[in-house]
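For this depiction, one protein chain was excluded, whereas all remaining protein chains were kept in their positions.
For clarity, chains are labelled A and B in written order, and residue numbers in each chain start from 1.
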Amino acid sequence: MEFGPILRSMRRNKVRYGLIVAEVALTLAIVANCVNMIRDSRRQMAIPSGFDDDNIIRVASRPFAPAFKEDGYLDNSLRQDMEVLRAIPGVKAVSNTRFLPWQGGGSSMETRVLGSKGEMLRNQVYNADEGTLDALGARLIEGRNFTREETASEALRMRQIFAKARPVGADGTPLEKTSQDIIISKAFGALLFPDGKALGKRLEDSDGDQYRIVGVIDRFYNPYGWPIHEYVMFFPSYSRNFVGGAGYLVRAEPGKKAAVMASIEKALVASNNGRSVQVQELTQIKERFQARTALLANILSILIVLLLFITSLGIVGLTVFSVNERTRQIGTRRALGAQRGDILRYFLLENWIVTTLGLALGILLAFGLNVALVSKVAGPRMEPGLVALGVLLLWVAGLAATFLPALRGARVAPAVATRNV
Amino acid sequence: MTGKQKKGKKTMLSMQKIRKVYRTDLIETHALHDISVDVAAGEFVAVMGRSGSGKTTFLNIAGLLDTFDAGNYHLDGQDVSRLSDSEMSRIRNEKIGFIFQSFNLIPDLDVFDNVDVPLRYRRLPARERRERIERSVEMVGLLSRLRHLPAQLSGGQQQRVAIARVLAGEPRLILADEPTGNLDTLMSREVMDQLERINESGTTIVMVTHTPECALRASRQIHLLDGEIVDLDSLPAEGPPEKTAASFAATVP
Partner (left out) sequence: MLFHNLRIAWKSLKRNRALSILIVTGIALGIAVSTTFATVRHSFAKDPIPTRSGVLYYVRLDSWDPLKPYPGADSTLPPTQVTYRDMTEIMKSDIPSRQGGMFKTALYVFPDAKIGQPFRETIRLCFSDFFPMFDVPFRYGSGWDKKADEGPEPVVVLSDEMNDKLFGGKNSVGKTVRISDRDFRVVGVLADWAPSVKIYDLTQNFIEKPEKIYMPFNFVKPMQLRTFGNSDGWGSSGGLSGFDGFLQSESCWIQMWVELPDKAAVSKYKDFLAAYVLDQKKHGRFQRPVNNRVSTVEEWMRDQRVVPPETTAMLIVSLLFLGVCAVNLVGLLLGKFLARSSEVGVRRALGASRADIFVQHVVECELIGVVGGAIGLALSVGALALLNQWLKTTQLRGDYFHLDIPMVLLSVGLSLAAGLAAGLYPAWRTCRLSPAVHLSLQ
């Protein structure tokens, strides 16, 4: 009902209202894109590893005593360490593996389905013992786990094979191929065998060495430099040497982690002091890995708040200006019988129109900025739902910012009309 | 009291057939109807008329604050009819001094700085500005208030500061718009005395007023009615003008 007069009045002050339209539009574009980036970060951070992250402790033993250069000594010390760790009250499972979730990398190799002549596919690869799946909290959905005897004998067998040069054939690969049993992730199985039947099948690497799938775990996710986060192969072996030391994953019973952590270093050093021991919670490693993403999300959140603040200031400023300029006019309207509510509604309506025009423009800008960011830098595509959310947010912010100054306008006394300025 | 100018003196202000029309989408309002006025150098002229008679328009045009639609205007021998905005600014600054009803001091500048404003725009060196300011403030008797803000002064004092601001510029012509309109009788008298003294020292003054007492202090009165200069003798002394409808339309926006 008051649209006509408001629009005509706005046409006479194009620049002033245009500024707010531009500000609201830019704000929507920025807020929508920031929220979009925040959501992307949160989504990345929310991806589960598939492991019992909260109860896992990483222990690294780094030897310096020269005795650790001998295989026999290393094996004995490893066995001893595992026993010491298992004996700590509250420990649920212990494993010796090079695998460390959330460290932002790991080791990888290339394999393909045996005899397929297809492309070599890259996957993560780590040793595992009989306790690895348990220590991770990974769920075996098909096949079997490794046994302790198997791990020990396989470790020995492979070490002997690789102790010296292997004779090679005409194609440059070793004449005698090895074969090992492996456990893989479901996702890797699905990549290799689209029909889903991976169990019992064999893979080969670039030397022609073979790998037989004896188990499949439900879920595996470990961020890697290459897009192989969900593809893994575990082979039965121990991992220990003089330079790299030995790494253990210890899974504590729920609620016992702190107590377990407190006693690990002392217990291990007491059993052998020719090395240093480092103890970390997996959650801390994960936190560190995700720190940058988390920080980005936090900074963007702060930016959004600041931006809404600035834009609200702009709207408050406009309304104050608008009210001051029309004090006399408001008085006249009041004298002619306008209620306070009418005056309030006038200003709210005026700002609603300006905000809405800005939002309409902002929707275009939001998508435009997103296209620019995606193509020039990086980031996810814009979700239309977020823009809609931004529109709602700014509508509310706009009305809120208008309300107080407009209320002041509504309080102008009718007597102002007759005052001789 | 005649409508004729004094003879044998140079003309300070000379307007021929000045016309000013305000146009909006709907109405065309004639604020000034081809008026012609001459003011000799050294004269003290009062311009009188009711609200809406065109006094303010006349003063705006005389002070080069506003342009006009037809006619010619010579100020101090110079044709100022078609000047650019910055040329007009220069003439206002160097030749004209304004005194307003509401004093129009700049609220957050003290007395010294307020008087300094026009001198700054004249790009005078600092020493000369200070000398002029102190001299003119002394003339209006406010030297002790040099660092006071306008809000700390009474109305009369504020108007005296405004007069000092004029004096510091040593203008050829002073335009005063109801200089006593916001003052009580006692203060009015002081301000008028001051203006008389300035006029006696040779400065031309054109003062718009509707107070007969003030007008009588001037050496000549010009009456404006509905945008025209009227011969006072041909009108009934107190009677209302007959062109009621026209005067309504001539309300200056």
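Note that in this section contacts are C-beta pairs under 8 Å (C-beta built on N, C-alpha and C of every residue); 3 or more make two chains touch, one makes a residue touch a chain.
As the structure is a computational prediction, the values presented were derived from the model and not from experiment.
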Contact with the hidden chain (one of A:87, A:262, A:310 or A:388): A:310
Identified contact with the non-displayed chain, of A:47, A:168 or A:364: A:168
Candidates A:27, A:55 or A:127 - the one touching the absent chain: A:27
Selected residue (touches chain absent from view) among A:373, A:389 or A:407: A:373
Absent-chain interface as seen on chain B, which is shown: 56, 59-60, 63, 65-66, 85-86, 89-90, 92-94, 98, 100-102, 104-109, 117-118, 120-123, 165, 169, 177, 252
For chain A, residues in touch with the removed chain: 15-16, 19-20, 22-23, 26-27, 29-30, 33-34, 37, 62, 64, 66, 110, 119-120, 122, 161-168, 171-175, 206-208, 226, 243-244, 276, 288, 291-292, 295-296, 299-300, 303, 306-307, 309-311, 313-314, 317-318, 320-321, 324, 369, 372-373, 376-379, 421
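What we mean here is this: only the chains that are shown with their structure count from here on.
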Separation of chain A from chain B, taking each centre as the mean of its C-alpha atoms, in whole Å: 75
